[in-house]
Structures are given as structure tokens and as C-alpha cells.
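With one protein chain withheld, the remaining protein chains of the complex are depicted in position.
After this line comes chain A, so read on.
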Amino acid sequence: MDAVLEYAPLLWRGTVTTVELTLASAALALVISFVVGLARLSPYRAVRWLAIVYLEFFRGTSALVQLFFMYFVLPLWGIFLPPILAGIIACGCNLGSYGSEVVRGALQSVAKQQHEAAIALNYTTYQRYRYVLIPQAIPMMLPSFGNLLIELLKLTAVTSLITINDLTYMSQIIRAQTALTLEPFLAILVIYFLISTVLIGGMKWIERRTSKGRNTIVRQGA
């Protein structure tokens, strides 16, 4: 274990990279979740169709292959992404597809009567979503978003395969230099677990904050 501790600075840098990668991809995934999730509810068929294509493509293919595409295949067409950017885009787009389903599901579970009340008060479509439906749907989205955030944290490990110095990559380096196998992997296992514990705590805090004083009516029956 002493040998691994010697490499603590490497592990620290790996931790920072993993956290940065997770948070940046999460921000991208959040934006995509809302854009694609709302597009699924669009009155325009073409918009809904595009959203479904996006969802099925990124959900239905391997995140690792998507990553390789962005890093190894795009350069064939003259598009060169720095590894960290390729990692953020691949992870963000992948998790964004799952997130869009969370957004759509939560919005659809807001009672239909809320929609009608907003129409009766003459809200525009934008105002209906912005001031009535989305604020009620967000507390319903949070538990699922929490799960996806942890999925995302674990997904970032694949970016070590495109030379990003994340935790997993660092453990491979330590392993190569010390010939130890158990210790470096055990160390990152613990670190991943600690990061996810902090992330879960953060999400719980947000859930508590947003549910204060509210009691959202969920659509009843089918």
C-alpha cells in the first residue's frame, strides 16, 4: 500500500480529472435531456422524429464505440477533438439520451388538469412549460437524475482508453510502474465510491431544497 501512497499525487490528479469530466458531461447531458425531452412533446412530427432518432442512436449503441468514433473516426474527416472534449461530448450525449426520457416522463406525469388550468388563464405554450409544467416536473426528475449522475461518473472510466488522465488511467500507470495489481485498483475503487457518495449527498440536498413547501399532483390512473 505504501507504494500506492507514493503515487498519491497521480491519484489526486486522476480524481480531479474524473470529477471535472463528470461535471462537464453532466452539464452537457442536462441541456441535452431538456432539449430532446421537450422535443419529444413537440406538436411538430419532424421535431419529435429527430428527437427519437437521437434517443435511439445514443441509447442503442455502445458509449465506448461512440467515444472511439469521436476520437479516432472524426479525424478521418478532418475533425480533430482534444481527448478531454471528445470524452465530455461522448459521455454527455450518451447520458443525455437517458436523461431525455426522464424529462419527458416527468413532464407527462404532471396532471393534465394543470395544463388546462394554464390554458384557461391564457398562458402561451412557452409559459405553460416554463411556469407551470417544468417547475412541477423537476422534483420528479431529481431521483432519476441522481442515478444517472452516478452512471455518468462510472462511464467516465472509458475515457481512459483515449489517453485521458482520469482515475482509471492513473491506476493503469501505477500498475505498470509498480507491478502491483490489487492496490491501485482497490485505491480507485474506494475513490470512485467516495466521489459517488458525495454526488448522491449533493443530489439529496437539491431534492430537499426543491421539494420544500410543495406537494405536486401527479396524474392519476392511466
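In this text, contacts are C-beta pairs under 8 Å (C-beta built on N, C-alpha and C of every residue); 3 or more make two chains touch, one makes a residue touch a chain; residues count from 1.
Here is the rule we go by: contacts and distances are computed from a predicted model.
When the listed names "Cation acetate symporter", "Polar amino acid transport system ATP-binding protein", "Acyl carrier protein" or "Amidohydrolase-related domain-containing protein" are checked against UniProt, the chain not shown comes out as "Polar amino acid transport system ATP-binding protein". In the complete complex, the hidden chain is touched by one of A:25, A:66, A:97 or A:136, namely A:136.
Contact with the chain that does not appear here is found for just one residue of A:42, A:124 or A:197, A:124. Although one chain is not drawn, its touching partners on chain A can still be listed: residues 111, 113-114, 116-117, 119-125, 127, 131-132, 135-136, 213-217.
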